[in-house]
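Excluded from the complex is one protein chain; the other protein chains are retained at their positions.
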């Protein structure tokens, strides 16, 4: 069945029909389509376009269809062009000619835009919960691994001592921003297209404010031409998803590194690792690699829809049908990934001794420079002097902390008289190094403790 | 000059130096860098790491540098690795060794992230103003062209009658959403990295809340590892820019269409048109084509930085240096485009008679169906019958409104007894068709009038 | 069943298993997987790693499996991790322990890379045929519509007269380049990974030259590390597909324009047009809009896989599993689109009178300039003078060809004495304008005739 054809004499080419049909993917909008139609019928009745009785009949039919969908009994036909057609066709089967009154004053253009927004409004809260669950896993890790020291890296070179809990939380905040962005996107999604007709508005006296309220939208869209054709909300959610993907790729990259034997800081539970068909010894971090790899598809779906939207003139063009697949794919991908990552994080085993062993005294070179700053040297000179100390230790093949006071003293000369004393060796204590960084956001235990509280409140 | 080197014995390869140097593009952060340093010096003084006198000296020096930048007198050296180095080098020339105290407790990692956020906080309001100016031009057009009728299109086929003012406003609302998104992005940008050091936080008792306030940030970043390495704010602004680009491409596509001779609805002012080196008659809409074309680069910059960020492990990696060029390019592109488009829109000449002539009576076929609905036919059958009327008019080669009552009557038979009456010919009045669509967001003059008021309040 | 696990004690988390499993999409490689295994068994036998009898047993089993796949009888189990596992599991069911010998010296890393290349080698010829079919439709149109004149556009402004056949052929050559690119990509695909093991090569004396020949590859891959991890061939095909998409979007955009009522040059057959659920008169070019819209997804799949590949270190990472979906999607999309577009083009109706009516005399302004060049004026001045003639005709509201000789004469003065004569009016003959452009590649009928011959030879 198709909802048009009066003016056509020829039949559609079967391959063209297949290309044109969207049922394969828009059937996911079934529940939303029926809910939208229920509210539309009510609005038509209020506008005097349906009698109370007609409205009641349509309600009965739509409720039956809803229940068919919910129980998986609904029968789609090959000839249903899309979900809207399928529902109207079925309504006709159930209720007879009154079904033909449902589409009064409405177009599939405003209908599908409404359905898709409803779908988003139904599904974003689930995505939000999945993100919050991953955040919760990160907080749990931060609490469980609270005071463990590890090397912090920049440029993948050992940089300064940090707390593992601080590192876990560094993956918490990006997700917090993601959730905030998604919430704001959701607010923008809640602008109702229904009642905009094909493009010009509806000629029936529909109360669009009431209609918006009935469907839990915050407002009716202000401009019918814009409302039937804008897909900003889809693009925005695809961007948010791509950014979540990038954040997960960052976490995943680090876990892949840290579970390598060379780092050895973390170890995967068998429940989240895989093996090799050839190499018996392998234990691979596939789930993290997939998280990293799937960031590609997430970026691709965003790019793809941006390309599709580019250069379209105003109001509805069929190109817009390409909006659904990337949206569904993106949400599905994240909903599949997020719980697995949360589970994998929760079950990771930490090797504190491997992290501790990777902290060498050159990582406290900044603390050495700070020691010299306390002695009155400008930081820039203190930095140069500490650098020379590092160079000397490398040349002599002994750790920085094994340089003698005399050797330290000898370095300082070009910068004037500095007296190194025995306290210099205290700077090489990693715990002290972390403890000193106690300003807000720093890695000192107290600061991290406060950060955990802040995170718990935020989540 | 470079800010490091104590531990190095060899010299850097010149080509590697050139690749590494970022001065060519980060010099645009000059003012922000100095402002950040002024606040940092103050914070160091409050933390006891600088004496009042040292702080005053550094202030004097930085103010002098600021003034050199503002007057274009600042001399960059080939050997300046980046803007931060250039400023510290110059400070040393002006004030001597005290300059070496400025970098105490700070790293270029937190410094550059702060500078870039300050730059964004300085420049987004300008972009917002440029967007608002284009919106203002659209409102002006909507008011000037208020009651002009034009054909509305879907699938680039004539669909229903609309008001030109309604069409102008359909390009207003996307920009409104863009501005809202940019404002929310700006709020997320106002989270201060300074005081996060290289990655682990600063060991000096810096009051980061006060520092944030001094630099007009809303809060200090909560996690130092995240703060020095996240570029979400850049990605978000690049996304917003890409979406603005897509919106401009939509407007541009339509203007290119409407200024073609085949449509002929609009005519470019000579001030915004260009000619051909070969064809003397040409008057080309280059500025709109460039707007449409540049949406490509805007999408490309977003994609590019997403690729760069993908798969980086936590904290600072040099890859992040690639964040500036796309950001600067995107903002520059929009700031160049927007005023030209606003000017071009304001100076467009409208040809109402061409628009009116393009409204043919088949565009009122929906109104014909609605007429039949009033006669009691379910919409689905009314639609089919109206479609047959269109088919008949095409077959007979005469306009829909020229069908006789008998011809209309003959069509209806399969749907039962419908009596067409003379009032049917009223449906072919385009003004009436527009007038009927008076629900919120519709194209009826009253609804558009209210929309203009809403737009004026929103802008 | 999974092909590993000896070293594992825990069970895999079910959600992690689902995420990890690739059977949902790699089952499309079934035939290729079996064919690869048949050749591998033979190679193992030649290398002495299988006895003749073992090889025969494995052959029997694999042939049975092949036939199960071909007849749609093969039963996949939930527990099959991927297509390779499913086949090996089934082989064991059919033939017992000897099945366990098939994977000797092989890894899924070289296996899947081989399977995917085989799939490409099977499917690119079909894509090539679909492209050639669209090219054939373009040639047919060029011959059928041979001497029809139409306005040629630049900047969507009327520029110069061209032949419709010339315009059809302008869409032929891009597809010719696409096919050439795809053929070269196919050649690069035919480099065999099998025999590279997991990464380091196979320890069995496999004759990889013979193996390559047996599987119709042109050579064994030269480096095992590269062979198991490079996906250049997928990226290259995705690029080629994206470029085909851009070419189709260009054709589609033009058809959408030309079938609009404002242009009216072409009319869709009912077999390739669709209607509106609301507006009874609509006849929409959905198939061309979908072609245009789907170029987005094609670009997105390319971008997505580029993102996935970025920053992976050498040899196999699980991220590579993300290569299949975009490849399959891209090929499927083109194979769906191309025949529909060919059919739609073949069935288009041309309206020569609408094209002729759109040719106005200003389109011959270049010919007017050329006329003046013949009179001895440098082209730059001739161009300026012709431009003034256009301006005069616009001001006077009469066609360029209606300017009197005196009016023409009056324009010329600033450039010195030019004598316009009656022959000037010949330049306004559109057929003459086309006829003059007879150099290779031009729009003159003779040049287009030669172009058609060249196209026929090339296709």
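We call the chains A, B and C, going by the order they appear; numbering starts again at 1 in every chain.
Throughout what follows, a contact is a pair of C-beta atoms (placed from the backbone, for glycine too) under 8 Å apart; a residue touches a chain by one contact, two chains touch by 3 or more.
This is a predicted model, so every value here is computed, not measured.
Asks: Consider the whole complex, including the chain that is not shown, and state which of B:219, B:322 or B:429 touches that chain.
Replies: If we include the chain that is not displayed, B:322 is the one touching it.
Asks: Which candidate, B:49, B:287, B:331 or B:434, sits in contact with the chain we can't see?
Replies: Checking each option in B:49, B:287, B:331 or B:434, the one touching the absent chain turns out to be B:287.
Asks: Looking at the whole complex, which of C:81, C:230 or C:262 touches the chain that is not displayed?
Replies: The one listed residue touching the chain not shown is C:230.
Asks: From the list A:169, A:185, A:198 or A:365, which touches the chain that is not on show?
Replies: A:365
Asks: Considering the whole complex, which of B:57, B:107, B:241 or B:259 touches the chain not shown?
Replies: Residue touching the chain left out of view: B:107.
Asks: Contacts of subunit A with the missing chain: which residues?
Replies: Residues in contact with the chain left out: 153-160, 256-257, 259-263, 275-286, 289, 303, 306-307, 310-312, 358, 360, 362-363, 365-366, 368-369, 383-384, 386-387, 389-390, 400.
Asks: On subunit B, where is the contact patch with the chain that was removed from view?
Replies: Subunit B touches the chain not shown through residues 2-13, 15-16, 18-20, 84-85, 103, 106-109, 197-198, 253, 269-287, 289-290, 292-311, 317-322, 325-326, 336-337, 339-340, 343-344.
Please note the rule applied: only the chains that are shown with their structure count from here on.
Asks: Counting in whole Å, what is the centre-to-centre distance of subunit B and subunit C, each centre being its mean C-alpha position?
Replies: Roughly 32 Å separates the two chain centres.
Asks: Taking each chain's centre as the mean position of its Cα atoms, how many Å separate subunit A from subunit B?
Replies: Chain centres of subunit A and subunit B, defined by C-alpha means, are spaced 23 Å apart.
Asks: Quick check on subunit C: which residues sit in contact with 2+ other chains?
Replies: Within subunit C, residues 275-286, 289, 303, 306-307, 310-311 contact more than one other chain.
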